[in-house]
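One protein chain omitted, others in place.
Moving on to subunit A:
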Amino acid sequence: MNFSEVFKLSSLLCKFSPDGKYLASCVQYRLVVRDVNTLQILQLYTCLDQIQHIEWSADSLFILCAMYKRGLVQVWSLEQPEWHCKIDEGSAGLVASCWSPDGRHILNTTEFHLRITVWSLCTKSVSYIKYPKACLQGITFTRDGRYMALAERRDCKDYVSIFVCSDWQLLRHFDTDTQDLTGIEWAPNGCVLAVWDTCLEYKILLYSLDGRLLSAYSAYEWSLGIKSVAWSPSSQFLAVGSYDGKVRILNHVTWKMITEFGHPATINNPKIVVYKEAEKSPQLGLGCLSFPPPGAGASPLLSSESKYEIASVPVSLQTLKPVTDRANPKIGIGMLAFSPDSYFLATRNGQLCRRGCCLTPYCVLWPQV
């Protein structure tokens, strides 16, 4: 991997455009748009306050900049740099903001998750959605952008509402059998919705598009449960990563577990290939994957290269024993990602130590069934 020169960034706000041509990054209250190939600055926009969140619209024409403190959202256009749009939530406050799949509506979540306001850039209409759930992943759109699923909570019960994105009509509304819903996610084929419970309860429910419960899966009781969930791109598999450090794969026909992957501290199987990243620059230690450091106080990173070496089996992975007497312990499968052909699954087990913005070095690749 080769690294380019370092650019200033704040709050890790750096996103590529969906069409892959532009790179948007934020520095304090400025939004910088660069060309991907040359890294030349194409556009520079100035917002009214420090930006907390940026998001590209799906057609790569607009960028949304959210400033939560001020309750403002500013939208910039790439085609017409002089075009501007400002959405002020006022006293309602702003906690989250995102685009709709068509790139013409902005969904703002007001403070305390009181409501979601749907602002339209095409018309003057405004829609409100009440009682959204304050959870990690409460809104999810289908891949084709037709439907939106929203987690709600009324009277201490969890519900899921399915909206048609074209006219924001409520399609289905049903309750879920969860204690405290933490996340929902559509399958890539848009027909199945995965709903999973809080980490205190290992439970994942699968609902059809029309709101019927297809299946429920629970691997074990009592221990801390699901940490992350990922669908395979073909919608055939559902990977569930939990706090016990294991990934369980469910198949789409029976919704039962077909295989389970553990994350042992030492790898002994000679069939497994372990790639270890080795940096060429001597300043940083071996095996450290480093991000461009945030803020002004960070040491400048010279352009360095890193390459991957194949480590010989048995390999013992560096492990940090995290403190387990704190909430949200840094154990378990924090991240899951499928390869586009569904052959590989990348997982990150546990410990994210944020000392100097270094992530733990190993990312284990498992060959899929």
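Note that contacts are C-beta pairs under 8 Å (C-beta built on N, C-alpha and C of every residue); 3 or more make two chains touch, one makes a residue touch a chain; residues count from 1.
One rule holds in what follows: contacts and distances are computed from a predicted model.
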Should one name the undisplayed chain from "Protein YIPF3", "AP complex subunit sigma", "SSX family member 2 interacting protein" or "Vacuolar protein sorting-associated protein 51 homolog" using UniProt, the answer is "SSX family member 2 interacting protein"
Given A:78, A:184 or A:199, the residue that touches the chain left out of view is A:199
Touch rule applied to subunit A and the missing chain gives residues 59, 62, 71, 77, 82-93, 102-104, 111-112, 119, 121-126, 146-147, 164, 167, 169, 171-172, 189-191, 199-200, 208-210, 222-224, 252-253, 324-329
